[in-house]
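Report on the structure given below.
Excluded from the complex is one protein chain; the other protein chains are retained at their positions.
Moving on to chain A:
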Amino acid sequence: MPKPVKLEVSRRRLLAAGTATAMAGVVPGAQAQPHPSRQKPSQRPTGVSFEVNGKPRSLQVDNRTTLLDALRENLSLTGTKKGCDHGQCGACTVIVNGVRINSCLTLAVMHEGDRITTIEGLGQPEQLHPMQAAFVKHDGYQCGYCTPGQICSAVAVLDEIKAGIPSHVSPDLTAPPELTNAELRERMSGNICRCGAYSNIAEAIAEVAGSST
């Protein structure tokens, strides 16, 4: 039997290093959650009604159900993706009442009466939204997992610029924001692409922005 190697590292240092690895991201400790229907069933379902892609929907959900899980598991709208499930990656981005949010960090029961648009509501294979067509044209993805979130986010970003909302990189806070590459990159920073298709994503968004202004 080989002699055990004596490691020159204390338990404390080892724990510190483990935590340090987790710390490289925005927030450590992130892990995706199972849908509540796969956890212990709740005794207290709550009713909620909202509009998804123009259709009224009424659901009975466990209070713990996020909007993301309601869309994917209860309504079978699986275009919206679960990435980190902690608001760090943006794969779950949907548009609620005209504003993009992380659907993983909001409860379904908090959306009574809201208008929700998912990737399925923006366009369909036979009738693509201009942003979807631009992502295809510019190859704005590789594996495609982050793409629905990227596209929902990009559509809302152009509306935010039109509404005059400044960003961290806007040189003048009181002037209307400009449609520069730096602006688009800053505004899209909540959507992570593991394949690194960022430059093509920025080109796709710039093309749509250019044709709509």
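The rule is short, and it goes like this: a residue touches a chain if its C-beta (ideal position, glycine included) is under 8 Å from a C-beta of that chain, and two chains touch if they have at least 3 such contacts; residues count from 1.
Keep this in mind: contacts and distances are computed from a predicted model.
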**Name per UniProt, for the chain absent here [options: "Zinc ABC transporter permease", "Xanthine dehydrogenase family protein subunit M", "NAD(P) transhydrogenase subunit beta" or "Sarcosine oxidase subunit delta"]** = "Xanthine dehydrogenase family protein subunit M"
**Request:** Have a look at A:80, A:93, A:132 or A:200 and name the one touching the chain we're not showing.
**Result:** A:93
**Complete:** Of the candidates A:76, A:127 or A:174, the residue in contact with the absent chain is A:174
**Message:** Going by the contact rule already stated, which one of A:80, A:102, A:117 or A:200 would touch the omitted chain in the full complex?
**Reply:** A:102
**Complete:** Of the candidates A:80, A:153 or A:200, the residue in contact with the absent chain is A:153
**Request:** Considering the whole complex rather than only what is displayed, give the residues of chain A touching the chain that is not shown.
**Result:** 12, 15-17, 19-20, 22-23, 26-29, 31, 33, 36, 39-40, 42-44, 46, 62-64, 66, 85-87, 90, 93, 99-102, 105-107, 109-110, 112, 153, 156-157, 160, 163-168, 170, 173-174, 185-191
